[in-house]
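Read through the structure below, which is laid out as structure tokens, and then see the notes.
Only a single protein chain was left out; the remaining protein chains are all shown in position.
A and B label the chains in the order they appear, each numbered from 1.
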Amino acid sequence: MMCLAVPLKIVSIEGKNAQGEIDGIKRKIRIDFLPRISIGEYVLVHAGFAIEKLTAKAAEDNLKAIREVEDALSGYVQRKA
Amino acid sequence: MLYQDMFKEKHDVEDIAGLIKSIGPMDINIMEVCGTHTMAIAQNGLKEILPNNIRLISGPGCPVCVTPAERIDDICSLSKYKNIIIATYGDMLRVPGTRREISLERSRMDGADVRIVYSSMDALKIAKENKNMQVVFLGVGFETTAPATAAAVLEAFEDNIDNFSVFSIHKLIGPAMRSLLDAKEVRIDGFLLPGHVAVIVGERGFGFLAKDYHIPGVISGFEPVDIMDAVLMITMQIARGSAEVENEYTRLVKKNGNIAAQKVIDEIFDTCDDLWRGLGMIKSSSLKLKRKYSKFDAALKFGIEYSFEQKPSACRCGDVLKGLIEPEGCNMFGRECTPDYPVGPCMVSSEGACAAAYKYM
Partner (left out) sequence: MDEFISLSYGSGGRKTSELINEILLPEFSNSELNKLNDGACIDLKAENIAVSTDSFVVKPVFFSGGDIGKLAVCGTVNDLSVCGARPEYLTLAFIIEEGFKTEDFKRIVKSISNTASMCDVRIVTGDTKVVERGHCDGIYINTSGIGIMDKGVRLGKERIMEGDKIIVSGTVGDHGITVMSDRNSLFESSVLKSDCAPVYDLTKAALKHSDSVKIMRDPTRGGIATTLNEFIEGGDLDIKIYKDLIPVKGEVKSACDILGIDPLYAANEGKIVAVVSADEAEGVLSDLKVHETGRDAAIIGEVHGNGRGRLLLDTGYGSTRILNKLSGSQLPRIC
């Protein structure tokens, strides 16, 4: 199955090959599309290839943005009511 | 999973559902065009949580499902050669061709060497380890998966691997969306845009939606909160009459996408007109290997002539893929057509709308 894209942590790199890890599971992946990725960083992997870097900050910012919209809209809805 | 778990919170999902409800009762049709969205929505029962006026329609987002049956026949014929190993993602194994009895699984039962791989590089590895066999990798998927196939072809080219080729049935989702909008068979008020295709093509990859069709689209992740928030954003746009391409999935989708991945697609592939199950011929919608890499093109190598005619069939996958009917609207759904005895790909593909409806109904 082509499957869900999952986030893995890079634990070793050798050229275009890397080892990604999650919950103690290690998997060989390719990093052709993220040439500047480093060990310790997290990547989204799809069909054996890392396609984007994922950072804690980006995730937190994403959630913050979602919550901000929720709050703003809630305020608006309450005022309307 | 790290960083994705924070987008699963129940209270966020409930809050957002409430907000969507409060925006108003207008009937809204939102189409999603990604098999993973089809599945995520079904797995989490999101349709049940959304208010009744929001209708989520499944579009042609399952790359296996939009492959014409005749192409499946071609692949199965190829598998019968004694010196060919077919390497494929697991999804393709049980998909029926023009007749139920035609499938890669059936070929394998009859002695064909069909192997499931999880990456194009696994297929290349099989080629390197079996020099006396021809390995044909089935390149299926949209823009998210095409770079992986391209990278394998590039490496085969650089390493001079002569027993590896790709049967490309890769497609592009943008042209399919245009085709649906041009046909106007289904009213689509907004699009839930595929988050991982967007990782590759960027926000700008969907700019045409706003520019040429004035329809709102929101790039969405795959966790429950992502999808609910994207639906909220679409609903808000519709309420205020705007038509922009917004990005809900900011943690992974950038404005310009992944340039390295785009580059390798451009290096290996040309776009070409092609047949989509149910949708007919769509211009510039398919990826085929450039002339420079033609020795890795399995269709050329093994003399497969593509037919561009679709034989009529009782199977209504085409209508499901266009969003014209729900899976339950097909007479065969749950009767002659079940996951154990599928008539069409929508029921057997792990990302198919009918499979989702059946598995999670």
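Everything below uses one rule, namely that contacts are C-beta pairs under 8 Å (C-beta built on N, C-alpha and C of every residue); 3 or more make two chains touch, one makes a residue touch a chain.
Predicted model, so just to flag it, every value in this text is computed and none were measured.
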item	value
Partners of the unshown chain among those that are drawn	A, B
Hidden partner chain, touching residue among B:Asn44, B:Ser120 or B:Gln134	B:Asn44
Touching residue (missing chain; options B:His37, B:Arg94 or B:His196)	B:Arg94
Touching residues on chain B - with respect to the absent chain	1, 10, 13-14, 42-49, 90, 94, 116, 118, 224, 338-340, 348, 350, 358-361
Chain not shown, touching residues in chain A	1-4, 6, 19, 22-28, 45
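We adopt the following convention: only the chains that are shown with their structure count from here on.
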item	value
Partner chain B, residues of chain A touching it in the complex	1-7, 9, 22, 30, 32-35, 42, 44, 46-49, 51-52, 54-56, 58-63, 65-67, 69-70, 73-74, 77, 80
Chain A-facing residues of chain B, complex	1-4, 6-7, 12, 15-16, 19, 22, 36, 89-91, 118-122, 140-141, 144-145, 147-148, 151, 196, 199-200, 221-222, 225, 229, 232-233, 236, 248-254, 258, 260-261, 264, 350
